[in-house]
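With one protein chain withheld, the remaining protein chains of the complex are depicted in position.
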Amino acid sequence: MKIESLRIRKEMKVFDLVEAFTLSAFNARRLGDSAKLWKRMIEDDAFIFFTFAGAMIPAGMREIISGTIELGFAHSIVTTGANIVHEICESLGYSHEIGSEKANDPELAERDLNRIYDVFIPTSAFFAVEEFLSKVFGEISGNLSSYEILWEIGSKLENSFLRVAFEKRVPVFCPTFHDSIAGLHLMLYGKKVVLDYKKDIKKILELCSQNRKMGIIIVGGGVPKNFALQSMLLSKGFDYAIQITTDSPHFGGLSGATLEEAKSWCKIKKDAKVVTIYCDATITLPILFAYLVDSI
Amino acid sequence: MKIESLRIRKEMKVFDLVEAFTLSAFNARRLGDSAKLWKRMIEDDAFIFFTFAGAMIPAGMREIISGTIELGFAHSIVTTGANIVHEICESLGYSHEIGSEKANDPELAERDLNRIYDVFIPTSAFFAVEEFLSKVFGEISGNLSSYEILWEIGSKLENSFLRVAFEKRVPVFCPTFHDSIAGLHLMLYGKKVVLDYKKDIKKILELCSQNRKMGIIIVGGGVPKNFALQSMLLSKGFDYAIQITTDSPHFGGLSGATLEEAKSWCKIKKDAKVVTIYCDATITLPILFAYLVDSI
Amino acid sequence: MKIESLRIRKEMKVFDLVEAFTLSAFNARRLGDSAKLWKRMIEDDAFIFFTFAGAMIPAGMREIISGTIELGFAHSIVTTGANIVHEICESLGYSHEIGSEKANDPELAERDLNRIYDVFIPTSAFFAVEEFLSKVFGEISGNLSSYEILWEIGSKLENSFLRVAFEKRVPVFCPTFHDSIAGLHLMLYGKKVVLDYKKDIKKILELCSQNRKMGIIIVGGGVPKNFALQSMLLSKGFDYAIQITTDSPHFGGLSGATLEEAKSWCKIKKDAKVVTIYCDATITLPILFAYLVDSI
Partner (left out) sequence: MKIESLRIRKEMKVFDLVEAFTLSAFNARRLGDSAKLWKRMIEDDAFIFFTFAGAMIPAGMREIISGTIELGFAHSIVTTGANIVHEICESLGYSHEIGSEKANDPELAERDLNRIYDVFIPTSAFFAVEEFLSKVFGEISGNLSSYEILWEIGSKLENSFLRVAFEKRVPVFCPTFHDSIAGLHLMLYGKKVVLDYKKDIKKILELCSQNRKMGIIIVGGGVPKNFALQSMLLSKGFDYAIQITTDSPHFGGLSGATLEEAKSWCKIKKDAKVVTIYCDATITLPILFAYLVDSI
C-alpha cells in the first residue's frame, strides 16, 4: 500500500487529519493506527482499561479523562497518587498555572509555588486538599481498596473525573495512592482506615477474567502500566493494546518496554493487535479523544 | 494565567485544538505557541527560512513542503540530499510504501526493497532517478550552486515542491547534495558541472542580511539547521525561531541544542522569541501547517 | 577552568578514568562529578538513600546493590517489587539468561521464557519464588511494613542484598511490593498479613528527620524516586542528590524531572549540590561503585 502525501484542507477536522495519518509514516501513522484500534475496541464491545502516569492532570487533561469515562471509551482507570491529588486541587477550585521550566526554583520555593516542568501550583492548593481529605478520611473506616476510597472522594466532589467514575461505578485503581500527599493525609487523618491493596488486586483480577474482549490504553508507563498488565497474568491476556510513551525500549525498563515484550509474559495475547506511539501524550491523547468523539 | 482543561468538541477543527493547546502544558503548549509564533512571523512580513532534515518526504510530507512555499509560509528552504532524491522518486511516479520496522532486512535486500524505518522503497525508483538526473546533469555546465541545480531539476518536474520553488524563484539550498545518490550521479554524469557551495554561501549570506525581520523554522537538526543558523553569524541574528526536534539538549550535539544556545553565538537575537517542540515532526508539522492554512 | 583532553593510559583504572571525566563535558563530566559528590556524601557522614527502578537485578547489578549496603555507600534502599522478585529468583539459584530483544515473543511464550529487553528468564523461576514465598508468608502475621517483610525474606536467603540488609538492619522500602508477583503471592498465602505502608511512611519520615546531612542517589525514577523525595516534604530537604536517568525533563513526567525542580517543592535544599547523569545505569552505576571502592 502506498504512502499518501498528507493533504491539508481548509478548516480541516482533527478526525480527518487522523484518518490521513494512517497512510503516512513514523509516529503519525502510529497515531492514526491507534485511533482506529481504540475505535475498534469500542465497536467490539471490549472491556477497556485506561492507565495514565505522568502529570496529565496538571497539564490540562482533566476533561479528557472524565470524557473517556462518561462516553464509555474506557471502563476502568488506573492512575497515580499524584494525578489524584492534582485532580482534587482542581475540583476544589485551585488552578494550575502557566509557568516556565526556566524559573528559578529556590525563588519559587520562597513564593510557595511548586513546579511541574512548565506548570506552577501554589502550596495553598495542597492545604485545601488536606482540609478536604481530613474530613473524608475522618468519616470512613475499615479495610478499603483504593477504588473504594476514590469513589468516596468522588462522591464529595463536583466537576471531577472522580465524580463521574463514582456515578458510573467505574473503578479507578490507584496502586500508588500511599505514594502521594493523599497517602500522607490518609496516615494522619484516616486512623480507622486500612488501605488494603489486596482488595484492589482481587477486583482487578475479576475484571481481567471477564468473558469478553479485553483492551488496554497505556499512557506513560510506571506502576499503572505494570499493575494493569500484570493482572492479566492469571487470565487470557489482552486482545488489543495501545501505548503512548516518551521512553524507549533500549534502556530495558518497563515504561519503555514494547507491547510485544508483554506477549512473552502472556499479559497480551500472541495474536493481539498492538500499537505504540512514541510521543508526548499531551499532544496525542487529545487527538485520539477527538477522533473517538467523532466516531460514535 | 491558568491552565485550561482541554475541551474537545464534536467535529473539532485542528485550528481550534491548536488554540486550546496554548493554555495546556509540556509539548502541547509548545505546539500551540509555535503555531502562533509562525503566524506572527507571516503577519510581520518576516523573511522565513524553513529547514528540514530527517525522512520527511518518504513520510508523506511532500505537499506540506510545497504548500509552505506556495502559500508563502516560508521564503527559502534548506534540506538534505536524501529528501531531494526521494522527492524526485515521487515526482517521477514512484511511491514509497507502507512497510514495517520489524521486516527482515536481508530479505528486503533480496527483494530490492530499501527500508526507512516503516517505509519501503523499491530500488527501481532509484534507477528512474538516475536516468532522469543523467539527462539533467548532461545538459548543464559551469560552476553552479545547489539552489541553481535544484531550480534546474524543478523546471523538469511536474508535481513537486522543487517545481513550485522554481516557479516562485524560492531558493532551495541543499548543502549535502553531494552526500546523496544525486551526488553520486552528479559525479558520474555532470562532467561539466562544478557544484560550487561558495555560491550557496554567498546567496544565503545575502538573504540573511536583508533589512527585514528574519525568521526560521527548523525541522530536525543536522546540516540544514547549522547551515541556516550559521549564515546569520555575519548578520544581525534571527528575530524569531521555531524548532521541532526529537533530540535532547543534554547530549551536547547541535541537533538537540536549544535555541537559547544559539543566542550565545549571536545567530539568534538576544530578545528573539523562540519555541522548541520535542516531538516527531510527522505529527506536529501537519498540525502547524493546518493552523496556518486557517489563519490566512 | 579548561577542558582537558582525555588521556587514556595502558592498564588504566576505572578510578582514574572517572577522575579524568571531571574535566571533560556532557555526561562524562556529569559522571565524574557524581562520583566525587557521592564520595563527599560518605566523607561528610551523610545518611544516604539509594533508590532504584528499572530492571537492575535482571541486568546483573545484584552485587553492586549488596556492596553498596555492605560498604556503607547507602543506608536505606527504596526499590520496586519487580527487582525484589528477580533478586529472590537469583538467590534461589535461578539465573537470568543472555537473550535478545529481537526474539519472537509469542515463541518465547511457548517456551516459557519471559523477556526483559535482551534478558530471558524461565517461568520455572517464578514457581520457585512462589514456593519460597508461600512458606515465608505462611509464617508471618500482623500489620507489617514492606521493609519488615523484606528483612524477613532476607533472613531466609543466602547470597542476596536482602540478606545483607537484614543483617545490617538497613531498611529496604518497597512501596510497590503489591504491584509485583510477590504481591499476588502475599494476597494468596499471607492471609494473616496486612501490608501496611503507613508503617513504611512513618519509618521513612523518621529517617528523613535525622539531625544529620542527608543524601540521595536516584537510579531510574518511578515510585522509588517519588517515595524518597516526598518523604522530605515534612523535613528540611536533602543536602545532596544524584540522579541517573534515561528520561528527559521536557516531557513533564516525574522520572525525568530535574533535581532543581525538586527544590521548588523543598524536597531538596535550595543550596544543595545536585548532579544528573543522562545515561543507562547499567554502564554508569558500576563505574560509580568502582570509584567509591577505590576511594575508601
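We just call them A, B and C in the order they show up, numbering each chain from 1.
One rule holds in what follows: a contact is a pair of C-beta atoms (placed from the backbone, for glycine too) under 8 Å apart; a residue touches a chain by one contact, two chains touch by 3 or more.
None of the values given here were measured: they were computed from a predicted structure.
Enquirer: Out of C:His96, C:His185, C:Lys198 or C:Lys267, which is the one that touches the chain we can't see?
Expert: Only one listed residue reaches the unshown chain, and that is C:His96.
Enquirer: Please identify which residue in B:Asn27, B:Ser66 or B:Thr246 touches the non-displayed chain.
Expert: B:Thr246
Enquirer: In the complete complex, which positions of chain C touch the hidden chain?
Expert: These residues touch the chain not displayed: 1-15, 17, 20-21, 23-29, 31, 55, 58-64, 67, 90, 95-98, 116-119, 278-280, 282-284, 286-287, 289-290, 293-294.
Enquirer: Can you list, in ascending order, the chain B residues touching the missing chain?
Expert: Residues of chain B in touch with the missing chain: 53-55, 58-59, 82, 101, 103, 105-106, 108-109, 113-119, 175-176, 178-181, 183-184, 186-187, 194-198, 200-202, 220, 222-223, 226-227, 230, 233-234, 246-255, 257, 260-266, 270-271, 280, 282.
Enquirer: Tell me which stretches of chain A touch the chain missing from the display.
Expert: 25-27, 248, 250-252, 278
Keep this in mind: only the chains that are shown with their structure count from here on.
Enquirer: Make each chain a node and each touching pair an edge, then name the shape: line, ring, star, complete, other.
Expert: complete
Enquirer: If you take the mean of the Cα atoms for each chain, which one ends up farthest from chain C?
Expert: Computed centres place B farthest from chain C.
Enquirer: Indicate the whole-number Å distance between the mean C-alpha point of chain B and the mean C-alpha point of chain C.
Expert: Going by mean C-alpha positions, chain B sits 43 Å from chain C.
Enquirer: Averaged over CA atoms, how far is the centre of chain A from the centre of chain B? Could you give it in whole Å?
Expert: The computed centroid separation for chain A versus chain B comes out at 35 Å.
Enquirer: Taking the mean of the C-alpha atoms as each chain's centre, how many Å separate chain A from chain C?
Expert: 26
Enquirer: Of all residues in chain B, which are in touch with two or more distinct other chains?
Expert: 25-27, 278 - these are the residues of chain B that touch more than one other chain.
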